[in-house]
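Structure below; questions to follow.
In this view, the complex is presented without one of its protein chains, the others remaining in place.
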Amino acid sequence: MNRFLDLADFTREEVTDLLALAQRLQDHPEPQALAGKILGLVFMNPSLRTLASMQAGMQRLGGTSFVITPGQGTWQLETRLGVRMDGGAAEHIREGFPVLASYCDAMGVRAFAEGKDLAADLAEEQFTAMAALINKPLINLESAVNHPCQALADWKTLDDVGVPRGGKFVLHWVTHPRALPLAVPAATLHMAAHRGMEVVVCRPEGYALPEATMAKARAAAAASGGSVTETTDRAAATAGAHVVYAKEWGCTAPYGDAAADLALRQHLNDWQVSEASFAAATTNAHFMHCLPVRRNVAVTDEVLDGPRSIVLREAHNRLVVQMAVLHRLLAR
Amino acid sequence: MNRFLDLADFTREEVTDLLALAQRLQDHPEPQALAGKILGLVFMNPSLRTLASMQAGMQRLGGTSFVITPGQGTWQLETRLGVRMDGGAAEHIREGFPVLASYCDAMGVRAFAEGKDLAADLAEEQFTAMAALINKPLINLESAVNHPCQALADWKTLDDVGVPRGGKFVLHWVTHPRALPLAVPAATLHMAAHRGMEVVVCRPEGYALPEATMAKARAAAAASGGSVTETTDRAAATAGAHVVYAKEWGCTAPYGDAAADLALRQHLNDWQVSEASFAAATTNAHFMHCLPVRRNVAVTDEVLDGPRSIVLREAHNRLVVQMAVLHRLLAR
Partner (left out) sequence: MNRFLDLADFTREEVTDLLALAQRLQDHPEPQALAGKILGLVFMNPSLRTLASMQAGMQRLGGTSFVITPGQGTWQLETRLGVRMDGGAAEHIREGFPVLASYCDAMGVRAFAEGKDLAADLAEEQFTAMAALINKPLINLESAVNHPCQALADWKTLDDVGVPRGGKFVLHWVTHPRALPLAVPAATLHMAAHRGMEVVVCRPEGYALPEATMAKARAAAAASGGSVTETTDRAAATAGAHVVYAKEWGCTAPYGDAAADLALRQHLNDWQVSEASFAAATTNAHFMHCLPVRRNVAVTDEVLDGPRSIVLREAHNRLVVQMAVLHRLLAR
């Protein structure tokens, strides 16, 4: 294994193997497994969990890391090809990324969607261009439409709390002051389908996930014995649910139009997960969210602070599964 | 020992033991004592000494650390309970802190005063709320009205330079372009009283320390055989002083009113420590300050660059005593 860019690159068995390695490292720490290894981390966007857990993961395995935050203590990076660089960016990724890669043994890169051209984002044009410049093991720490570390952590969390493989998993749109990227909803949808679950995407009109995203999930479901459907009916969606996974994302038609999105979402403030959302769910149905989450916007305090919430376990599992990924990429 | 939040939580003997451990680690380094241990550091406010010395302290003991700076490469954190989070903060401390704690073996948190409600700040409402979310050993790296690492370093510095236990310690208000928090003056006052010194708080009208702060110090003095008084008379205060400890802080009545504070302090520019401040002090009386200090505002170049100044020793002792705290919290 040389790259961890998309959970779809791995079969169910390979995912299960990674999760078993994660569990093994939890049960039997290997504090010297990555001694002498260096992870280079590039954050084009803010982060709390990813920044802390990647550094801690290396440290737990005896390795080290360095962090580069373009535009903050480091030059802004240009990503476009062929441009005359007379603007704010002093350095191009075509130099910056190979240079950083030459200093370390593996890299992790976080780069949100451009949010302008849906086809370009779906094709992961920016992340693919960056990845092509890095001749070292590479981890996707969130790209335009993917977040495989989050997806792997969530899969482990579902296993940890005993959610059945075929259980009902509701990816539930919730509101937010502004449009957010598709990375987590796309990765989560695929993950649940890949795990073999009965997946329902529940979202208002205008917030359908892109057809390519849905098709990828349906293919994963077909291979794993699961299913993928979508609805605008919240009551139907959550009925019998084992998991309600709340997530904010922007409207996709039009895509990347902040004004249109705001106009749409001003009527959607009631798209919030509360205890009422679990009225017809299974007993002890779980609440999930990738964090950060806006309390009393996306979800009520009551749910977040109550026994349904497994968001802290999800976040802790980021560390756990990323250690497995790092071990697989770097251990001799 | 599981928390280092307030020097008042420790008896004189316990403080003396910590300082002895600090000295032992200086004399006999233990470069593997914290091997494999991870310290998570959260800075809600700027820092130079604390940031560098906490990282270096872990490194000197064989451990590692990671740094999170909310609002700078990391989401801004909301601290209020029950609010609808539709503003600038994307994440609540109720998620952020437990998650970070789950990645490390101990945490250090720095959070200045809110500076609005004196009772809330005196009660350490914000820091207490944060601390309650962290189920790991925790170090207070400065809170609304406390800075125990600074206090411990200052105590060691007083010992290092041979200031007698019962010596006269003047906590001397000095001016600054704007109001600063009460954390260091409150912690310093208590520390000197706890050490058993004759403590005089010398400050202009309007800058009396809160009664709760004074009362806490008087109780410590009573237990240690010291005393605590206050005055606006600089000549009387510094007469016979062994130590002049300069510190800037904001007016407390009204508290947190920047305009009122500015109106008050515009007449106080002569509240600056200079050689003249030592005219009636003991021979070789020492000048202390926690740093950062504004030269020729709070204190003259002459004093800072002269033989009285032990500010660099104080700052170096931050490293020395924090290593003892880390060792006590984390060593097997």
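Going by the order they are written in, the chains are A and B; count residues from 1 in each one.
Everything below uses one rule, namely that a residue touches a chain if its C-beta (ideal position, glycine included) is under 8 Å from a C-beta of that chain, and two chains touch if they have at least 3 such contacts.
Owing to the predicted nature of the structure, the values given are computational and were not obtained by experimental measurement.
Of B:L122, B:A186, B:V293 or B:I310, it is B:V293 that touches the chain left out of the display.
Among the residues B:L48, B:L81, B:A132 or B:A263, only B:L48 touches the chain that is left out of the figure. Mapped onto subunit B, contacts with the missing chain fall at residues 31, 43, 46-49, 51-53, 55-56, 59-60, 62, 64, 69, 72, 177, 291-297, 301, 304-305, 311-312, 315-316, 319. In the full complex, subunit A makes contact with the omitted chain through residues 35-36, 38, 40, 64, 66, 68, 70, 72-75, 78, 81-86, 90-92, 94-96, 98-100, 102-104.
By definition in this document, only the chains that are shown with their structure count from here on.
Between the CA-based centres of subunit A and subunit B the separation comes to 40 Å, rounded to the whole angstrom.
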